[in-house]
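In this view, the complex is presented without one of its protein chains, the others remaining in place.
Chains here go by letter, A and B, matching the order in which they are written, and residues are numbered from 1 within each.
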Amino acid sequence: MSTMLKIAGLWTSFAGFVAIQDVHFDLSAGETHAIIGPNGAGKTTFFNLITGRLRPDRGTVNFEGTELVGLAPERIVRMGIARSFQRINIYPRLSVFENVQVALIAHAGQHWNLFTPGRSLHRGDTADLLRLVNLGAEAREVAGELSYGKQKQLELAIALAAKPRLLLLDEPTAGMSPQETAGTIALIRDIVRARGLTLLFTEHDMSVVFGMAERISVLHHGEIIASGTPDAVRNHPEVKRVYLGEHAIG
Amino acid sequence: MLSRTPAVAVVVVVLTLALMPLAGSRYAIDLATQVLIYCLFALSLNVLIGYTGDVSFGHAAYFAIGGYACAILLTTYRWPLVLALPASIVVSGLAAAVIGYFCVRLTQIYFAMLALAFAMLVWGVAFKWKGVTGGDDGLTGILVPKLLENHTAYFYFTLGSVAVGVALLWMICHSAFGLTLVAIRENTVRAGFIGVDTRKMRWGAFTVAGTFAGLAGALFGMYNRGMYIENAFWTESAQVLIMVLLGGIYSFVGPLIGAAVLYLLQVVTNQYTPYWPTVLGLILLVVVLVLPDGLVGLAKRVGGRAARA
Partner (left out) sequence: MTLPVFLTNVFYGLALAMNMFVIASGLSLIFGVLRVINFAHGMFYMFGAYIIFTVTKSWGAPFFVGVLAAGAGLAVIAVVIERFLLRRLYDKEHLMQLLFTFAIVLLMSDVAKMIWGTDQYSVGYPPALRGAIRLGPTIVPQYLVFLCIAGPLIAITMWLLVDRTRWGRIVRAATQDREMLAALGVNVPIVYAMVFTIGSALAGIGGALAAPRIAVVPGMDATIIVECFIIVIIGGLGHLWGSFLGALAFGFVVQFGAIWVPNWQDVMPYVLMLAVLLIRPWGLLGRPELSR
């Protein structure tokens, strides 16, 4: 498997607080990789650095041969990387349909079209995508009024609309009931398999992590203290000490 | 959510306006002309406020630039209207493009202040460039083509021009461009993460808004037979902003309604009392405290309740 994402020597700090220190990270194409770590370990910051929302103080982020550091988020998206957000980040006053539709319009580069009515574009693809994430029935509802779980599904749909090759999901099952979690996991697994996506996700729910991930990296105080197969990580002494502690691991 | 005006209502309104000169007095015709101009002005501002989410305190600049440009081309350089009008629209569009380029580098209050700063600069230039603009005496005696000197003729000209303007803005606001602008308004960060260069699009919106404001300004100057520096002062920007808010920023027709209501209210109030500022202030208080989505929003809520009852 070829290396899709190669990160080296990544450092970033906020007002003296070092958030990410000397991170080296490799992601192979087609891999499903989980990043875990306690709250405040820097997982979201890590995602922000990859997707261009933050600029690192030092280091390189190389995606299929292209250097991402310094590029604006919109350019990085166009290269095939999409993400969802930990805190719901949708368009509240637009309908569910429009939330996805506008993403498809943007992906097709039609957002500068001043003539064609926005409503008429990509209707079929939008409906398909909504059905895929089980939001077909809610298409006309105002996105801001959906339940939390459904908003998370919408988050996923918007990310998929960018037709990414690398998908970054930031706590996709956060705040979900066990049922919703199981459903979401199955859905993500299906989509990843069907589209041949590379998946990088963060999670707190260990059953999700160990159920889905082919490889796991553990982030602690901005450093990766372990990286490898689930078994290797599970038995890693540093990880046990710092993070997994007394919890029984599934 | 973008609202839809049933085509029937549009036709009714346009027909009513077109037939008005047959029944109305000259005073009514003049009033209607002014209202139409401010409707277009307010609509242009809402491209920025309602559709993009950028509040500008300096929109009158492009109104003034369009008005002055058209006036100067017609009067000082004796251009025919068929050249002067498009040229003045282009000039205001260019001004908006240049100024907008800088403004969109900032957001929120800083964007608003920078837009205001530029607008006051335009005011200052109009003030000082006495030779070209007439300074604080104003640019008077604007030469309007003979065909349009008649009040009714000018009304129809305005109606036609504003109708074209509104139709174009309708198309733009409901296009893929318009939908993406709304996404930017709703969640600028997310819009960036679906591959949109948000700054560039906000720039585009700024330019569009300024262009149509310029058209309104040109129509105003010719109607008024004069352009004055007050038309560029921040109070003019504030007034059109209130018009937009009163009508409702979340619908296409909101600004049209707000402009009409506010303008007519001002005319009526001025006949009975010099205390229009108090009335305006109270209106603004009501909008701010109770009606953030304006009259259209109120109508929707009342209508929704009635439908459920």
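A few points about this structure:
Definition applied: a residue touches a chain if its C-beta (ideal position, glycine included) is under 8 Å from a C-beta of that chain, and two chains touch if they have at least 3 such contacts.
All figures in this text were calculated on a predicted structure; none of them were measured in a lab.
Contacts of the undisplayed chain with the visible chains, over the whole complex, involve B. Summary of contacts with the chain left out: across B:Phe127, B:Tyr156 or B:Trp170, the touching residue is B:Phe127. The chain that is not drawn here is touched, among residues B:Leu31, B:Ala97 or B:Ala238, by B:Ala238. For the chain left out of this panel, the touching residue among B:Ala28, B:Leu83, B:Val268 or B:Leu282 is B:Leu282.
Note on the undisplayed chain: of the listed residues B:Phe102, B:Tyr156 or B:Trp170, the one touching it is B:Phe102.
Counting over the whole complex, chain B has residues 55, 102, 105-110, 112-114, 116-118, 120-121, 124-125, 127-128, 234-235, 238, 241-242, 245, 274-275, 277-278, 280-282, 284-285, 287-289, 292 touching the chain that is not drawn.
Convention: only the chains that are shown with their structure count from here on.
Within the complex formed with chain A, the residues of chain B that make contact are 1, 171-172, 174-180, 182-183, 186-187, 189-198, 201, 204, 250. Taken together, the chain A residues at the contact with chain B in this complex read 51, 53, 72-74, 77-78, 82-83, 85, 89-95, 98, 101-103, 105-107, 110-119, 121, 142, 158, 161-162.
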